[in-house]
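Before we start, here is the structure in question, set down as structure tokens.
Complex shown without one protein chain; remaining protein chains in place.
Order of writing sets the labels: A, B, C, D and E. Residues in every chain begin at 1.
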């Protein structure tokens, strides 16, 4: 029995609120239950130094948490003077995941920065970030298309979404909330495209090692869940 | 004529959304028009070192802006590794303003941290932060009272609220939005209590110096506006 | 009764020692009683990036305190690895105050850096800094005029000086020393020009809020005091 | 055809040189071909703050690269003033992997720090680090056992080793060297125990997404390779 | 011929102004010609962690330069966020030099911090710092003796002073000013006690290597010069 009463293959209530921000070229407040992440996409007319004069663009991401997004207030990273290893790991993952579905040559020599800021946390902030950032990125590209800068269909090759799965109380479950996450024996994050291709897999034994069979069960749960997330993304951008 | 069409003594639409955060002891999403600030109050069972064993508590504040709260994306302070001078100046102001209406001895040896994070900026983020942080602080103290830790009436001595006034296009106006703020000749922030006491005055000539008469006109606008803000705070906490 | 025996409207002994530094284009050791600040003006043939190719120059300021300028030794900011919020607030104030009387276009694309280093502190270091920095700036501009780079009269539009006023032991007093400053109920800093224009007002209730009347009394004290400071500046540069 | 002429399931020449360091309680110079990592295990009589008085110990890891371990000299992290996101990600992985086979209660309230310093890099530094760090950890525990501090068999529950696999030139291969790594379409790292349990899986599509079948092939390669690494570890500690 | 017209064995005009600072337990403005350094000695009732409960005290030093102490304005170390290698090297040297003449056990478990801040630089700032810091230290110990904390004669075992010598224009000279220092072929700093013992020698070939004979000539110059400095210290503290 899951603390929330959800079935093992049941994700939390997912929602996307587009155009949450007045200023950003694309933005989305994504909710996976009580996990709320504001994703903004900012277009910048510059690229990292190593891409200059290559004709290619870049998509990058930064991740942050408001100090009281969590049960206990955490020290603000801006005041402690550096981003934690965890923060850097997550923002590198978000950036890689989005770049996997973007044609950087078709984007041209510009950069889109995705900021994923956790307003409220209840587990699964990195998977919510990736899933919501795709919407923000999409809307930023639409904004660019409306100004004849790029063609969305040539730049954005596919959907990308992410979900966590884990073994909680000896049972494989999908979309762990904080209570489950803290107690899970195995914790895995999956990032996949709309066509089912795998972009990233991260599986970690928190307690005892896991078997290949257990891992395949988690992968199966993720495949179903991500298909559902992609469906919700499609409805959101159609809205 | 103001860009927004407002009258010179007309503030933007103000609203307070209490209990915005699931985790914080007190929280409030405050809106001054398109300026949206999430204020959370976090109770911590410790005080700064210099107050240990004095029986007195502390109220402090931190301020931040999401990178794309503004028209142009700003560098994330956590990634640049330090808080700007502006950020530090604002968070020191918020802390001083709230402490002006708190009896730190009645609070006892604990600290309340107010985090003011700007979700969307359109001028006046520091005054919105102070005004909203008072609600978050009030609700945190209510939470404590419900657990018999303190008495709200003994700790919280008065309301505190803040507003900006300035001289825009040669006219004294209240509650400047970003367009006005960027072009104002004089910019002043006022922090006052519910009983009309002045807690903080900051007036700056952006262009040519201002006269005593001009300053008194701004002060008069602020007095009326802050009285209105305090009234709105009263309605909010009564709700 | 003030600890120093001064009258309520009596400033400390003020002195300016010009050309204190062998190397700087302009320099001044300013003393407000036991508060001693060395102000140097350094001409640099560059401007901040955002002014390049605009034809405009810049005036900026940095502030520091020797570790044992104070009663208790303070940690050296260079060794703690960052400037405190207080330091940043003060140096921003000094820069703004001086820029208020400079025609940046007439200065041309160059920067003058004002370094205000407190050799000994006894309250009022920021107001002494502003008042002394004006002398250093003036002398730097004279140095430039002697080399046909600019005309002083076109660049330097007016005097600027600053003084603190506060309510100490229930009485409005001018130019607080450290003993008064630590115990003041209200503390305000005023920056004004030679023609009486107000450049900056900062008033803070340290204890209970203050009234509009009290504030106007402080403003009146400041107006008289700053007129006197400007007179002393005139004598100093005539010398 | 692999650049090195190896077969797809052929790892590079692996060697372990124990007791490489005169001072460390355990140490090992591990070589995976031209990738050379010095792993030292340091026993410290303290634990992280959150474990104090819990009776439990801790195993942690730090990772570094000599500036010219690579083809191009990289900036020294000590002089740039921070560890990169990549460094932090790798050292967190090493620490988690080793802790997966340690009984922290049997270790008692002490910490073992594993330092993995890359002397020369040619791809696969993180997997070589984990595999070599296990030897250093083992030898540190032996050192402790010789002083009657712990029993190795009660603290060290199993072997742990790691290998990278990837899809290079459309073929699944094991133990990628730098040339392969830079060109691989998919890159995965596997950490497993001596009994075949999975501790960590990290798979990343560098170019196009990969399929479940491709991933299972990589997992199969890893299982065989890690079994071989564990066998080599056994020979090394028997020597 | 030296630029200043001095003879090869002639030091610049040396002066000590004691009690320069109102707050410090000991202080001295030392001048070696146009090199002016303010040295303060601050007594603190704590020691570094490694001396706790040993009964021994500590003497340490910090060194800084005002940004415009030099011909070209230098970046303020507090704003660049770290002390340069040169600064750290000098302050380590000052601390070692003073500790060489202090009985740390007789000092007891307290720390004296010597701050040497260069107000104006014209070569030889480190040697002026050491020579002046001895006066500040002496006066701090006198202050302590007046309060029955220590006996000066038991804590301060000897004088210590320092001078630079170098080979300029093929001639060995003493007490190099900036012009000489920038062009010297060999530059050496000597720290010696009142009884002629050598505390520290640092000799560096700036251009071509120097011979043993040349070095002995510099050492001879230093011995005479330091004897003179010690005599001046004696006069100063007798004053």
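By definition in this document, contacts are C-beta pairs under 8 Å (C-beta built on N, C-alpha and C of every residue); 3 or more make two chains touch, one makes a residue touch a chain.
Because the structure is predicted, anything quoted here is derived from the model rather than measured.
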Residue among D:51, D:119 or D:237 that touches the chain left out of view = D:119
Inquiry  = Touch as defined at the start, partner being the missing chain; which of E:35, E:193 or E:233 qualifies?
reply    = E:193
Remark   = Answer key for E:70, E:88, E:111 or E:217 versus the chain not shown reads E:88
Key: Among E:53, E:148 or E:211, the residue in touch with the chain that has been omitted   = E:211
Ask   = Hey, which of D:14, D:28 or D:69 is the one touching the hidden chain?
value = D:69
Message = If the hidden chain were put back, which residues of subunit E would touch it?
response = 82, 85-86, 88-89, 91-92, 96, 100, 188, 192-193, 195-205, 208-212, 215, 219, 223
Message = For subunit D, which positions touch the chain that isn't shown here?
response = 21-24, 27, 34, 38, 40, 42, 44, 62, 64, 66-71, 73, 76-79, 81-83, 87, 113, 115, 117, 119-122
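The criterion applied here is as follows: only the chains that are shown with their structure count from here on.
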Task = Please identify each chain that touches subunit A as well as subunit B.
result = none
Remark   = At the largest C-alpha centroid distance from subunit E we find chain A
Task = Could you please state the distance in Å, as a whole number, between where the Cα atoms of subunit B are centred and where those of subunit D are centred?
result = 51
Task = List the centre-to-centre spacing of subunit C and subunit D in whole Å, with centres computed as mean CA coordinates.
result = 59
Ask   = Multi-chain contacts in subunit C: which residues touch at least two other chains?
value = 82
Task = Check the chains against each other and report every pair that touches.
result = A-B, A-D, B-C, C-E
